[in-house]
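If you scroll down you'll find the structure; I have some questions about it.
The complex appears here minus one protein chain, its other protein chains still in place.
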Amino acid sequence: MTHHSTVGSTEKVRARRRGSRKLLAVAIAAIAIAALGACSTGGAAPAKTVAHGCGHGATNLTFWGWPAGYNLAVSEFNKTHPDTCVKLENAGASTAEYVKLSDAIKAGSGAPDVATIEYFELPSFEITHSLVDLSKYGVSSVKTNEAPVAWSQVTQGSAQYAMPVDLGPLALFYNAKEFKDNGLTVPTTWSDFATAAATLHAKNPKLGMTNFDPESTQDVLALMQEYNAFPFTYTGGSTIGINFTGTAEMAFANYWQGLISKQLVTTAGDFSPQQWANLDSGANAARLSPAWGPVGMQLSIKNTIGNWVTAQMPQTTAGGQLSGNWGGSSLAVVAGTKHAKQAAEFVKWFGGSADAWKILSGPVAGAFPAYVPLLNDSTFQARTLKITGTTTPNTVFAQAAQHMVDPQWPPIMTAAATQWTSTFAGVTKGTETLPQAFTTYQAQLVAYAKAQGFTVTTN
Amino acid sequence: MSRRAKRQATELVPAHLYGLRRGTTPVLTALCLLFAIFVLAPLVWLLINATKNQAYVYGSFGFWFAGPFRLFQNIAALGQDISGAGIFVDWLRNTLVYAVLGAVGATILSALAGYGFARFRFRGANALFFLVMATLLVPITSLALPLFLVYAKVGLVNSIWGMILPSTVSVVGIYLMRTYIEASVPQDLIEAARMDGASELRIFLRIAMPLSVPGLVTVLLITVVAVWNNYFLPLIIFSKNSLYPLTVGLSSVSAAAESGTKADLVPVLITGGLVTVLPLIALFLLLERYFRAGALQGSLTG
Partner (left out) sequence: MADQLAQAAPTGTSLRIRRPSAGPSRTARRGKVRQWPGAVFIAPHMLMLGLFMLVPTVYAIYTSLYTTKLIGGTSFSGGANYVTVLQSSQFWDGVGRVLLFGVIQVPLTIALAFFFAAIFDAGIVRFSRFFRTVFFIPFAVPGVVAAVMWSFLLLPGFGPYATFAEALGLGKLNFFSSQLILPTLILIVIWEFTGYNMTILYTSLKSIPREVTEAAIVEGASLWRIILRIKLPMVMPTVVMLVFLNTVGALQLFTEPSILAAFQPQAISFGFTPSLFVYNTAVGSGEYNLGAAAAVVLALIIGLLSVAGLAVRRRDGEFS
């Protein structure tokens, strides 16, 4: 009952507090809106440049792609090709895009005219007859301008299913200062590499030679290419070769498991902050990196900038020159397009012209070319990066690009990648070994391929 | 001082009234404070790290500022082309459009249906209500894909209506409106209006709805939140970046940040998260009491 006497003033207090709450809310809203104002001034311009140069009556092409800087190349194309108007859409990166692309193809609507597809995924779309054979549109004439490994991955017999754009040849980045401090020489074979790792570890048990991420499908498969232990064979049709348990494959698995077990290498996730920290603190003295690897690295390290020198990958046999490919993508023309001719012309320009590569190899895109004229270009090879000091990584990568293993990807890579992480997680956690994971994975993938109606060979 | 004392006199009940020891209130208040810290800490982290560059997000203490103050650059980066074609302002505008249209539609449909279930008795009403409630059990992950294939047949892929129309179905909204109308719209009032010859629509609009305003506002706010936070449906049905809502746009930034080619997206991702959260928090602070008023809401399954 005593509460009644205070009711009036309580109401006032409440009203006042409500006022301050509203003020706070309004302030937050104002900040948010101000933030958006800042966005819109920055945002409007690039959105419009994509459509620049699209005149009346131009043929419209939809292009799905996600890599950085593609918008710049597209707007250059639109500027110089008034009859064609390419509209770039980001439908997701990698697998996310492939899922959407295959859904759209299945549904019979909503597919683009041109799509960015990584090399390993091309056979999955070839087998469903979803890609236009570009050899019919005179694109094959660019063959001599493309790195052989890229060309072989976009062709099947005489048919050409995509235009190569970039590549990801592997090389070895090593911390020159740390190597010098510990008296290490640059390893040229995998056995040298293991010895150097042991030496380093003996000096300081906290140091590991490099990082090996068992869960990264493309990283491991690229290293397997380079080790001459690529587990797949496929030449079109309904027969797939899957062999994770062969001699070379098991030798690869045992080699890395040996390094992991002795803690000579770390098993952080690729591109995880842990990996960057390991490189920056010296906990990793080297990085087995694709050519596009420095893009992320130079933004994520502080202390070791300038120390990183590039060398050829260690080899299985002394005197070898092999490299593997991690990443890189192509442009494919999607079946069902009404403008195959214009689309073919666009992809030919995008992957195979000096104009396009001026932009694609620039600071925003930072793509590494499969385009041979640029690979051989002395200015390109002489480029330096902040993290590599005065050394020139492109010299090594361009060399590697000419000596790559030609992988035959099976048409089941989406499922293969989806299952991979679950199966290989135990290697990171230390609950299983890499050879064990290979054995498990072999059984899983063979079962999947058979369920999909393929004939599977395992040797 | 006196105001404060008076406020406490009304809001705070002296612990000894309940036969509790004197220290009880401070102890319980401290417990609440701990939980409040637990709740606010991630948001404070979001605010602080939106001011850093990538190297410092990883390399400095998470709950304090470090490195160059980059908030404005990070905000500006939201407006630039992310991985070629992503524009944050478009995403925010889309989210607003979907949330407003979807929520208004859901509120209208829920009000109509809630009224129908609450104040009429017709054949099959119970079975239909059971059917509505049973749809709560269907996992959304299993609906999105068939929905996509159905959409493809009727041309709703990459259409904003493909997002908005399903958002107008709110099971919780119907449940709430039905319960609210049963409690606050007297049947006798409806009977009286009928005696006076008012049409059913007129009764609904002029009598039932004005009495249900708090319920309507609650449904509106719940459905705004539900659509604002919806991730899976737009993920499946949109392949045009320019149609994404914030949730899908942010997850595409997140994927790009993890792919290693553009690792500098992490601060952009964090700033984007901040800008996504702020408008809703502002809305909550403004309209918080409406949520309480409704109180029966249960869109918990997000």
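Which chain is which? They are A and B, in the order written, and residues in each are numbered from 1.
In this section, a residue touches a chain if its C-beta (ideal position, glycine included) is under 8 Å from a C-beta of that chain, and two chains touch if they have at least 3 such contacts.
Given the structure is predicted, the values throughout are model-derived calculations rather than measurements.
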item: Absent-chain contact - pick from B:66, B:96, B:143 or B:160; value: B:143
item: From A:235, A:421 or A:457, residue that would touch the chain that is not displayed; value: A:421
item: Interface residues of subunit B (partner: the chain not displayed); value: 8, 11-13, 15, 17-20, 24-26, 28-29, 32-33, 35-36, 38-43, 45-46, 49, 57-58, 61-63, 108-110, 112-113, 115-122, 125-126, 128-129, 131-132, 134-143, 145-147, 149-150, 165-166, 168-169, 174-175, 178-180, 182-184, 187-188, 190-191, 194, 200, 204, 213-215, 217, 225, 228-229, 231-232, 246-247, 250-251, 254-255, 258, 269-270, 273, 276-277, 280-281, 283-285, 288-298, 300-302
item: For subunit A, residues in touch with the removed chain; value: 17-18, 21, 95, 99, 102, 127-128, 215, 238, 269, 273-274, 277, 411-412, 414-415, 417-419, 421-422, 425, 428-429, 431, 448, 451-454
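Simple rule for what comes next: only the chains that are shown with their structure count from here on.
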item: Gap in Å, rounded to a whole number, between the CA centres of subunit B and subunit A; value: 35
item: Parts of subunit A lying in touch with subunit B, wherever the complex brings them together; value: 3, 6-7, 9-10, 13, 21-22, 24-26, 28-29, 31-32, 35-36, 38-44, 46-47, 50, 64-71, 88-94, 96, 100, 103-104, 106-110, 270-271, 273, 276-277, 292-293, 295-297, 299-302, 366
item: Contact set on subunit B toward subunit A in their complex; value: 3, 6-7, 9-10, 54-55, 58-59, 72, 75-90, 92, 148-149, 151-153, 155, 157-158, 236, 239-242, 252, 255-256, 258-264, 275, 278-279, 281-283, 285-286, 288
